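Partial view: only certain chains, each at its native spot in the assembly.
In order of appearance the chains are A, B and C, and numbering begins at 1 in each one.
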Amino acid sequence: MMGMHEYIQGLTNLETLNRAPGFFKYQEHTVAAHSFKVAEIAQLLGDIEEERGQSVNWQRLYEKALNHDYTERFIGDIKTPVKYATHELRKQLAGVEATMTQNFIDNEIPEFLQKRYARRLSEGKDDTLEGQILSVSDKIDLLYESFGEIQKGNPQTVYLDIFRESITTIIRFKELNSVQYFLSDILPDLLNEEFTDKQRLVAITQELLKD
Amino acid sequence: MMGMHEYIQGLTNLETLNRAPGFFKYQEHTVAAHSFKVAEIAQLLGDIEEERGQSVNWQRLYEKALNHDYTERFIGDIKTPVKYATHELRKQLAGVEATMTQNFIDNEIPEFLQKRYARRLSEGKDDTLEGQILSVSDKIDLLYESFGEIQKGNPQTVYLDIFRESITTIIRFKELNSVQYFLSDILPDLLNEEFTDKQRLVAITQELLKD
Amino acid sequence: MMGMHEYIQGLTNLETLNRAPGFFKYQEHTVAAHSFKVAEIAQLLGDIEEERGQSVNWQRLYEKALNHDYTERFIGDIKTPVKYATHELRKQLAGVEATMTQNFIDNEIPEFLQKRYARRLSEGKDDTLEGQILSVSDKIDLLYESFGEIQKGNPQTVYLDIFRESITTIIRFKELNSVQYFLSDILPDLLNEEFTDKQRLVAITQELLKD
């Protein structure tokens, strides 16, 4: 067992591991930077929930957001759509990742901390308020990543698809105060920025919000 | 006022802003990735404090660690030793940064959130347990950054200087349970890694720990 | 005092320091390359002045052009529009830079050369013919830098703004023979290049030249 030295040193892997390698043309995003941004966004959504009277478990919220992609160290971003992988193959790959995570906890984490890390490295997107905020925050960051490409003039339509799909997912959590605030107070400012494809993005968004 | 759209979009600045530009040869580190790593390290030190019976305010701890370098967006890493800047000039630059941060909060953050962000964007390294953990976590990440260069064979002595200075700062917090654990259970594993300059680093460390 | 070794070695800082970091998408420009190009452009404008009967002080012209951004070594490109900096803060930053330049001359330049370097590292854009040529050359290079982005299809409107602003500044020096030559014999060839946004750039230029 290496103990927590291995854990700290391994953080550097997440600094060099790109999300969806080769996908973003203007700006690449590492797993470490994504985790930071998701935690910042979750912090903001938590603020709004609390201001609107919800009770937020902050330890749980930060913990979920910060650690939600740590396990990508082990096998990379294998949940990314891989061509020629059937549903069955994808399930096998997820199983492989889960087993490697378990091996890591058993072999590297000192016993008195194992329970904590087992919790942190398991799926965080559960039905708790904090789990839902994580689901939304993860999509808001993806939405901003695709918007970054659109705003800089990247003409590939795949970024519009991701933008659309991100908003669709966010809307599924529209019962949340923070999602309502995002849709009414943040998204309009984003659409107000200067960029070429503005009309199309506004149209897509209005279409989705109409329902 | 742009509102929180500006805040979220501005996170991307921290993804592209390098810490101490031109300093690290083998691996550069962005402010976003550093913030992520400091939050992960603070989480671990918090675990140890709690396991050893201390009461940890987790919301405060995560908040301090995650946001401690956000203001580098405004003027960059101006606290980095700049040649030919006197102590007086450095104080002036810090003053400029503080004023820009205040302008940002007044102009960009909606009023109902201003108090929260004023707290997050002010100096986090206070005398609370969480403030002390932040001071230590910031140095542990710096120590690993310089160790990364040393381990890959970078022969410049400046990384040894940083390694030494990081440990010196960490030792100043040796009353903390988590610092004792770091020195007894994590640092030895680091020094056990394979690298050329091992003897020298071990000697430096023993010298510092002796006192 | 390090003497002139420090000065020569410091030139390498200008090779790695990017102008307006993160601003140009297709091609970045270092301070060293910019200084070279400004000196080449100033040389051409000087040629034209001389051919049209003006007397050019060539030592002064080259000296101004070559050294005009050397002091960016000390604090970077702080005159770049920084968000959230008030006019007052900007003045403070300029003062800091001036003091650091003075410290550098006093501490690093041997006494018998201090007067020469004080002259070279002070503001070169004065009312002499050579000072005016420097002002124009600096803008012509900026104009070509933004045109480089436009020609490669970068859709962000900020490059059009810079193009427009550069021409506006150049026109302010329209009494100069070299500016007249630039507007009548060089700019039309630039607008004759192949690029997507041609009509818009031609229209902007004609609008500005009309007045």
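Couple of notes before you dig in:
The rule is simple: a residue touches a chain if its C-beta (ideal position, glycine included) is under 8 Å from a C-beta of that chain, and two chains touch if they have at least 3 such contacts.
Predicted, not measured: the structure shown is a model, and the values here were computed from it.
Complete-complex copy count for the single protein sequence, taken from this structure file and not limited to the 3 chains in place, is 6.
Just so we're on the same page, only the chains that are shown with their structure count from here on.
Taken as a graph of touching chains, this assembly is complete, with every chain in contact with every other. Judged by shared residue numbers over all numbers used at their interface, chain A and chain B contact each other through mostly the same positions, with over half in common.
Chain B and chain C, compared by their mean Cα positions, are separated by 37 Å. Here the CA centre of chain A is 24 Å from the CA centre of chain B. Residue numbers of chain A whose C-beta contacts span two or more other chains: none are found. Across the interface of their complex, chain A is touched by residues 25, 153-157 of chain C. Of all the residues in chain A, the ones that touch chain B in their complex are 2-9, 11-12, 14-16, 27, 29-30, 32-33, 35-37, 39-41, 43-44, 47, 51, 58-59, 62-63, 66-67, 110, 112-113, 116, 140, 144, 148, 185-187, 189-190.
Within the complex formed with chain C, the chain B residues making contact are 16, 22, 74-76, 82-86, 89, 92-93, 95-96, 99-101, 103-104, 107.
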